[in-house]
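What follows is an incomplete set of chains from the complex, kept in their original frame.
Each chain gets a letter, A, B, C and D, in the order it is written, and its residues are counted from 1.
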Amino acid sequence: MMRLPKLLSMLVTLLACAFLLVPTLQSVLAGITANYFRGISSGLTLKWVIEVWTLYADSIFLSIWLAITCLAVTLILGVPAAYALARNPGRLSRVLEEFISLPLAIPGLALALALLQLYGSQQGFRAHWSFILVGHVLYTLPFMVRAVQAVLAAIDLKTLEEGAASLGAGPARRFVDIVVPNALPGILAGSLTVVTLSIGEFNLTWMLHTPLLKTLPVGLADSYASMRLEIASAYTLVFFVMIVPLLMAMQWASARAQRILS
Amino acid sequence: MKETPVTARSFGVLCLLPLLIFSLAFLALPLVRLVLSSSEGADGWSVYIRMLQTPRYLAALLQTLLVSGAVTVAALAVSTTAGLFLTRNRFWGRSALLSILTLPLAFPGVVVGFMIILLGGRQGLVNQITPGHVVIAYSTFGLFLGYLYFSIPRVLLTVMAAAEKIDPALEEAARSLGAPAYRVLWDVLLPALRPAMVAAGAIAFATAMGAFGTAFTLATDIDVLPMVIYTEFTLSANFAMASALSIALGVVTWGVLLIARSLSGGTVAAGG
Amino acid sequence: EDAICYNCPPQWADWASMLEAIETEIGVSLPHDNKNSGQTFAQLVAEKENPVADVAYYGVTTGIKAGKEGLVEAYKPAGFDDIPEGLKDPEGKWFAVHYGTIGFFVNVDALGGAPVPQCFADLKKPEYQGMVGYLDPSSAFVGYAGAVAANLAFGGDLQNFDPAIQFFSELAENSPIVPKQTSFARVVSGEIPILFDYDFNAYRAKYEEDGNFEFVLPCEGSVRVPYVMSLVGNAPHSETGKKVLDFILSDKGQAIWTNAYLQPSRPVELPAEVAEKFLPASDYERAQAVDYAEMEKAQAGFGERYLNEVK
Amino acid sequence: MTLSLSSVAKTYGDGTRALNPTDLEINPGEIISLLGPSGCGKTTLLRLIAGLEVPDNGANIRFGDEDVTRLPVEKRNVGMVFQSYALFPNMSVRDNIGYGLKMQRLPRAEIQSRVDEVIALCRLEPYANRAITALSGGQRQRVALARAFAPRPRLMLLDEPLSALDAALRLELRDELAALLRQFGTTVIFVTHDQDEALAIADRVAVMEGGKIRQIGTPEELYRNPQSAFVAEFVGHAMPLSGEIRQQTLCLEGGELPLPDHAGGGSVYVRAEDLRADPTGPLQAKVETVTFLGTHYRLGLTGLTGQRMFALHHGASSPAIGDNLRLSIAPDALICLPHS
């Protein structure tokens, strides 16, 4: 019936897939090829991956640590705030929401610059991992707040709370018994997004990091600039291995949250 | 809640307090500092005038807007086509295609840059399979491809979410009234997708405006604004101009998002 | 003990070996750090009140500038007196640790059959379309040194950069790649077939990497430039930083440079087996020293012109 | 426990006067329905009683001897059933029902046994450990009732408890709800906009309109003796017989009708089921539409008054469209109101 349009859109879809997939495959291949310039005929090897590990294990661990702490902080800051915003929809809430979402509109570089100029001279802070953490929290917090808020807005939170109140539960009890458990799909989706984004964050981190505190993507940038292609690729491979499962989980979780929304 | 004005309200305040403190300390104050910093150079506040009078900065802003705009349009075209195709056809391997198309969602800009080098660089596939030397990675086109690379998944997800919500009866209604396929697309599907496309386009645009890692890795000669800011910061440590340019970039991007939001009526957020 | 060096990249000037030696010999561990000279300077300025780094390594002009801005602390390590005049600040705010000579670092296999270029002028030929790389002269010191070399080659001097600007403008027609940071690996991998770089990087590739690499001293001539280090002012680990600097200028430290094809700043004789790996001395005669203080003065102006005029 | 409201009114923040000052007294164990069209203030009144809204100044709400006017909902000990049920999706059926008891910090064993009791009462045994999402609409309704009832509230408040169900199920559960509420034995106030529901379940019905209670009484009282045109029309769809009253005769377009003695000078209403086809009747009208509804036909008539009137016709066959039909109305079927 709609032969030509369908064919065309299939072609576009396949081309887009190829565009996204081919270089990732190349990179995976390059990461395990003895000499990429000569091709696969030079043999497959894990030596580049091992070299990446010896060179960058610290960066990888730092990134994981940052992601976990970032998650903890965004949970503590974001979940109660999302609740308060969902319960009090109004101008003030909109303004606050808009404000904490600024890091999505202002380029990371500018934010990092702002942080550096204000806090760069606090030696103990500047050289501590928590300085990078602040950047990551700034950037990921809006995702947590939105994910939780979306779920809270979709379940009839007000009535649920009134139900609990009529059974004798005060505000804190309601938060623990009703709000948090029912926001869980949103919290989960938000958490996975936060962890994924934190592990991949570069724009802010590049400015905020110190030589002792290189995160995984900073290391990646380093290796792209100064290491041989095979090492850079092997490092990218390590990154994929970490991020792809997270991405899959993230999409699964937001699809699940989405189902609650509809 | 109204029934217990005091306790419920104070609990709400308690819930917001940590976030308020954090945002004040690490977002509001630094941004104020950034604005002040822009005036602390040799030019004082007239740094903004100088910014506007320096062709290089204006050219960079224009470049950035152009590349971001082009990427937005291209990503919308590609992702809407693919998104409609994937929502309206169920076939074996569909979810694999979907996974591939959303894979780069969390790739940092540097990785995206590297992907473009692998694709269009000297060792890239394009150079290997085309006769003669076709190295696209280090041109404006390479940068465009890089931005497109990370924009496709963002736009795709938003458009697909909207496409799935379109009532199939709308399309059937149009067909029952005699509309051929292209009219269904034009009269029903695209209008229904419009808010999502505006929202997704705004996200793609904002992300492209702020993208730094990709340009940094590709090291192309294209002076996009984030690269200029970076250079200002590192070249003779011109903090004032770097701050001023950052503010300009932030204001322009935020403004575009704001306009998009008022156009689409919904919530438009940048996807990082 | 920990200390921080800004801009000690393992893939450059064989800092990898140097950092390893510092760790084993004096027990100080320094993290790898990939900045360039400009970034290092900017970072020191930004952190002036409360520095992160203890020592810094950069091109000579950046060192001079850092000295002038008061970002560093005067320190004269053992061996300071052996460094020739002109290659150190009399007070010790900066001092050379090694030299390098600018030339073309060429990956012959990646030229796609084109001949190895011998002159700056060759690079403008269409056969090198997209193959030439140089570091951003407005940011990286190597880039600036390359620009000075090209400028001298085409008849300019430190007061007149017109020839360099013209050269880069013409080269722009050939779509060069202009990274901001050390790109040793990109030459090795063939991504950048021809890079303006120092002899020591090229020799390291030639003798230690798989592949076919050459170092070319351009026929029009070139420059040799010293790399310097400083003790950062108010450094958090000032004493450790001093130990590091002492070691680098010690015989042992200088020998490490030597083995990595660098010319040490203290007059140390090159071992014969190293010397024979260099281009013949006759070629090196084309490389001249310049007045580095003048070179520093001209840097900002040239950077600005480059950004504004080369497209 | 007697519930007494006096001068209870509510003005919302945006200035909407949702409830005018209202007095109301409800006896222990009574089942009261608040009936009225959308927006008339039913929910507002219920929420004021629950403590979910704060009344305007001057109000007084008493549960027996206790003044609860300023008490927040969590301290009032009332059981609420919401239209959407508002069951906690994160808890099992059991945990939902036990939540109120848990809030009272009863010992675990006592909670257990009281929950079991209520589960048995509401015939929820097979579902006790299910997730809320695994319940049908009717089962959810029973769980909501059980949850509200378990803490032995002083008062059960239900806001349109049946309106989330589809029509067929609603009919079925109406009887079940009525039976359960009677079994509970507590005082009950429930809100509905469906007259059948109110008539079928309540001991007394309060008909509301425009933020006021218009009339309160037993279902039969309201149906047979409406005190206002609004109540007559809302309860049982009485139709106005608009015409001129001359002495004791009502002159309509389709004939003249003697009025009973008690008819004042006001307006007269009749219900469709009381408009009888009668070959000797004093009235006549033309059949415009005929709708077969199984048990009877519904006839749309013109020419009787200025508006279209309806009559129900029982019988195997119906008059045809276009027929002229003679009609009569039994004198005691006329609803005579003092003034409209």
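Note that a residue touches a chain if its C-beta (ideal position, glycine included) is under 8 Å from a C-beta of that chain, and two chains touch if they have at least 3 such contacts.
In this text, all values refer to a predicted model and were calculated from it rather than measured experimentally.
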item	value
Stoichiometric formula of the complex, labels as displayed	A x1, B x1, C x1, D x2
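FYI, only the chains that are shown with their structure count from here on.
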item	value
Maximum centroid distance from chain C, chain identifier (CA atoms)	D
Distance between chain centroids, defined by C-alpha means - chain B, chain C (Å)	37
Chain A and chain D, separation of their C-alpha mean positions in angstrom	53
Touching two or more other chains - residues of chain D	52, 72-74
Overlap residues in chain C, where contacts from two or more other chains coincide	46, 110, 179, 189-191
Sites on chain C touched by chain A in the complex	2, 4-6, 9-12, 31-34, 46-53, 109-110, 179, 181-186, 188-191, 209-211, 236
Contact set on chain B toward chain A in their complex	1, 3-4, 7-8, 11-16, 18-20, 22-23, 26-31, 33-34, 37, 78-79, 81-82, 84-86, 89, 97, 99-111, 113-119, 123-125, 145, 148-149, 152-153, 161, 165, 181-182, 185, 206, 209-213, 216-217, 226, 229-230, 233, 239, 242-243, 246-247, 249-250, 253-254, 257, 269-272
Touching residues (chain side chain A, partner chain C) in the complex	35-37, 116-117, 120-123, 126-127, 210-212, 214, 222-223, 225-232
